[in-house]
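A single protein chain has been omitted; all remaining protein chains appear in their positions.
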Amino acid sequence: MATKLPKTDVVVVGVGWGGGIIASELTKSGLNVVGLERGKERKTEDYYMVHDELRYALRYEMFQDLSRETITFRGNEKIRALPMRSYGSFLLGDGLGGAGVHWNGMTFRFLPYDFQIKTQTIERYGKKKIPDGMTIQDWGITYDELEPYFLKFEKMAGIGGEENPLGGKRSEKYPTPPMQVSPVMKLFSDACKGLKYHPYIMPSANLSEQYTNPDGIARAACQYCGFCERFGCEYGAKADPVVTVLPVAKNTGKFELRTHSNVRRILHKGGKATGVMYIDTTTGEEYEQPADIVVMTSYVFNNTRLLLLSNMGKPYDSKTGTGVIGRNYAYQVEAAAGVGFFEKKEFNLFSGAGAMAMTMDDFNGDNFDHKDLNFIHGGSISYSQGGNRPIQNNTVPPGTPGWGKDFKAASIKYANRNVSVWAEGSCMPYRHHFLDLDTTYKDEFGDPLIRITFDFEERDREMVKFMGAKCGEILKEMGADKVVAYTEQGPYEITHYQSTHNTGGVIMGDSPDTSAVNNYLQMWDFDNCFVVGASAFAHNGGYNPTGTMGALSYRAAEGIIKYHKKPGSLV
Amino acid sequence: MATKLPKTDVVIVGVGWGGGIIASELTKGGLSVVGLERGKERKTEDYYMVHDELRYALRYEMFQDLSRETITFRGNEKIKALPMRSYGSFLLGDGLGGSGVHWNGQTFRFLPYDFEIKSKTIERYGKSKIPDGMTIQDWGITYDKLEPYFNKFEKMTGISGDENPLGGKRSEKYPTPPMKTTPGMKMFSDSCKGLNYHPYHMPSANLSEQYTNPDGIARAACQYCGYCERFGCEYGAKADPVVTVIPVAKNTGKFELRTHSNVRRILHKGGKATGVLYIDTTTGEEYEQPADIVVMTSYVFNNTRLLLMSNIGKPYDPKTGTGVIGRNYAYQVLKGAGVGFFEDKEFNIFAGAGSLGMCIDDFNGDNFDHKDLKFIHGANISYSQTGARPIQNNTVPPGTPTWGKDYKAATVKYANRHINVGAQGSCMPFRHHFLDLDPTYKDEFGDPLMRITFDFEDQDRELVKFMGAKCGDILKQMGADKVVSNTELAPYEITTYQSTHNTGGVVMGSSPDTSAVNNYLQMWDTENLFVIGASAFAHNSGYNPTGTMGALSYRAAEGIHKYHKNPGSLV
Partner (left out) sequence: MANETEEQDLKDHREPDHSRRNFLKNSGYAVGGLIVGGVVGSLLRSPNKSTTNNNNGNTTEKAPANEAVNFNQALMHFTQEQFLIMEAATERIFPADDNGPGAKELGVAYFIDHQLAGEWGLNGREYMQGPFFKGETTQGYQGRLKRREIFDIGLQEMQNYSNKKFQKKFKDLTPEQQDTVLKAFETDEVKLTTISASGFFKTIFGSTMEGAYADPLYGGNGNMGGWKLKNFPGNQMSYTKIIEQDKFEKMQPVSLREHLPHS
């Protein structure tokens, strides 16, 4: 029997970016918040030995322990889903701050087009432009409505950047100046300008200079050490929940953080969430934490899974296309890229930062004419200098043997002479791409794993062909002696790393028939339950998701405070 | 579906001492034998890095992987059995040669008293000497009948020793001279003589000199390197199945060894075993191996478990005391011991061998009068110099702090200045000590684990009190400056290492009502099925079990030959 604990105002399930923002905003306005985090406590001092590529990048130090829980995957409904036994395609977060600790810090705002994708696509190209089975839909909110929340997130995190000439309108400048510009970034920028594109310095959470945010949190500047993605920041420079929102929440005295607390069920009765049931993973004891408001702030997969396990919301049914929990799962299309080899130039590629980059949106969203193209949307195209770490930096020109003397010589020669330009391709939802509970495989507690049914579509292959060519052109313009452009998209496979940008499953919208939450991320069916995260994305944009996910979190926080004052549906 | 393989004469389940002896004897006699071993192949070259206390002794390199299969334990039927999650009390073997590879080599013959324990106890002391619930019984065989088989095992292994003045009559001397005599052994011997006891060199399978056995197998002499128990022998000196019987079997061309083959069921029909079902653990594929004769030669626990899972034999029921599979489980009572500290003497106790020791049987079996004692049987008392390895060698006088400066100083000082004298206490079976299938916990294939229900009894506590005092006496006589003797026996706990001498579960005897196998280890119920191992012991004696287990294996081999020529019950 679970031990029943005293009731709290709000319980937060998962303490990463979503949970941290909710906790800080709600406690600042006087609510009592209990934060349940399944992983362990983390702090900046944990990363004094972080410059260790093997441990962090190849042995997955910071990620979810797959021996305890994983996901299962199948390319389509006709085959058997099998567990992801080891990491590949994406990396699941774990522990305080979640994936918000080991991200790169690339912080975009989705385009105005994204939020009204269906309407605007039909408006410009007609209904036929949307192929059969593609389930894009408007998000139930506009960019303009969301703009203040983007700004809030950017100020909290201290984003450094310059105006995107092709982005949504900004009400204020970025709080800090852009990152430094490396010689390769300059080459990229000049090449894009030569091609009449609109390059700009990528918005970065790495922090270009010392910064004190509106909550009074001061952080030091990035040192360009080259260890961001898959690593925690030993300077506390990179914005993450542990060095920004969580201390603010704690400082109010109204936030109680419980680590090693794995929520297994949302409890509910008569259309209201009543609390959560969790297990203390250090003792195995079960607890019931009652709360007036339940906020789900774990990753895409666990937000969806927990709702399905708790029998909340109507599960998505791909046969009928009805139901909402598990709907519109999307990923990121990353195959379009180019690599350039420079014979006479050697760059300091070992140095860098996760979001030190130059990018452009000329082929993102609906910034270009899709009339004669067999795809909608697009992607940002960037050169980013994240720091080439030696084990994984073995890019060699095609034709080089895969191992042996010549491989060795080439991998050494080009270690600091290869430049990659890549597209962060958007990903559209389809009726037959979805999340549900696996029928065979279980986690350590015996609960079913989440099952992903997904593959790349014709639309993705067309987009990759287009974007890959663009990447190649830019590299040629940059003066690379040899350019290889990647223009082919194979089937989706879970085995090699692509992106951790999974989205959807508990999407937002303006109708309970096609969405699980409204534009405050409040569940249609359970008005005291909010589901915060990229799980709310109705599709995935041509950008990294965190900026948009952060904005939605601030909006949800505002909604929760409203709801607490005056219960009921917020829309 | 399991793939059905061609039939063989004999299939052996588990290739350790039992399986190895059966395989060599039967193949020499012309039978075709398939040996199924769940673990991997092993050879002497595997142990070139064996002098590694951490890996082998503390990290349990050679033992069964408990993440795949373990046992559950409870002290009595009123409490819930829980799995042994990590090693403690005993160490389960795994791989070719089984525990026969990492034993010490102490090779005794059980006493004549052991085989007729019930008759002889009643004869000398009357029925009332056997307390209520103690289920000792005669073994259905006498020492004299078993003597030729002891001799066979000793010649095959090349046991080194001198005559035990208080043991059963020998038809021949040991095949090799006793091991060397260290100063500590000399002191023990002198002390015992001074007390009018009868010391002799512990019979040893470590090999005192180069030896060629009757099968033509030549082995090098022991080098006294100090790494025996928990280790494989890198000299091939210590007798183990891999360097003795298995090459003989292979050389006949009639033995087919299959490693990574885990038998999950004995197949049977109409009172006959028809073969076995096993899984290739490298591929997960299942196979059926039909055979005319099935010989079970795995460890005590797996012999018993496999019979229960295969529904062969009547399971033991502690409520009624009827049924035989799981009956008369016994262990070893080791707590009667003493340690002596020497201020002015330092011994080379880093050197040694698993079976380098001196011992007495003055208080073993019924070699002493139990009239005024509250226990029957007794123990072999010995000093053995197995090699004190640095991590685990931290014996300090009582009163020494358990860590810090003084602790360190004492451990350093006494590292080579302490001597342990210990009693290998016999263990009697009780009605409420038994093995059955656990109702909750499963192995990696979903089969139930073996459950042990066992605790120490008053008999054991009395025995320890008596033996501990004797050990202390001997140490005092040896001239130790400080002697600490342990005379107390707490409840049995699975957490600290005591002994890997588990016995019983498929015991031998003269009646199908109280035993599972006859004195050829042939099952009463299924006469083409033989169950070999210490599982046949009706109780456990005051000695290490391997010598007796080896003798029984040779007897079983003879029985199988007989059966093959002339099927039917052998008794």
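Letters A and B name the chains as they come in the text, with residue numbers starting at 1 for each one.
Everything that follows uses one rule, which is that a residue touches a chain if its C-beta (ideal position, glycine included) is under 8 Å from a C-beta of that chain, and two chains touch if they have at least 3 such contacts.
Note that this is a predicted model, so its numbers are computed, not measured.
Of the options A:Phe347, A:Tyr383, A:Tyr430 or A:Phe537, the residue whose C-beta touches the omitted chain is A:Phe347.
Only one of A:Lys250, A:Lys408, A:Lys476 or A:Lys562 touches the chain withheld from this view, namely A:Lys408. In the full complex, chain B touches the omitted chain through residues 40, 43-46, 48-49, 52, 55, 210, 215-221, 223, 234-237, 243-244, 247-248, 251, 281-284, 444-445. Within the entire complex, the positions of chain A that touch the omitted partner chain are 48-49, 51-54, 58-60, 65-67, 69-70, 73-75, 79-86, 88, 180-183, 221-226, 346-348, 350-352, 356, 388-394, 402-405, 407-409, 411-412, 415-416, 440-442, 491-495.
Going forward, only the chains that are shown with their structure count from here on.
Each chain gets a centre from the mean of its Cα atoms; for chain A and chain B, those two points are 58 Å apart.
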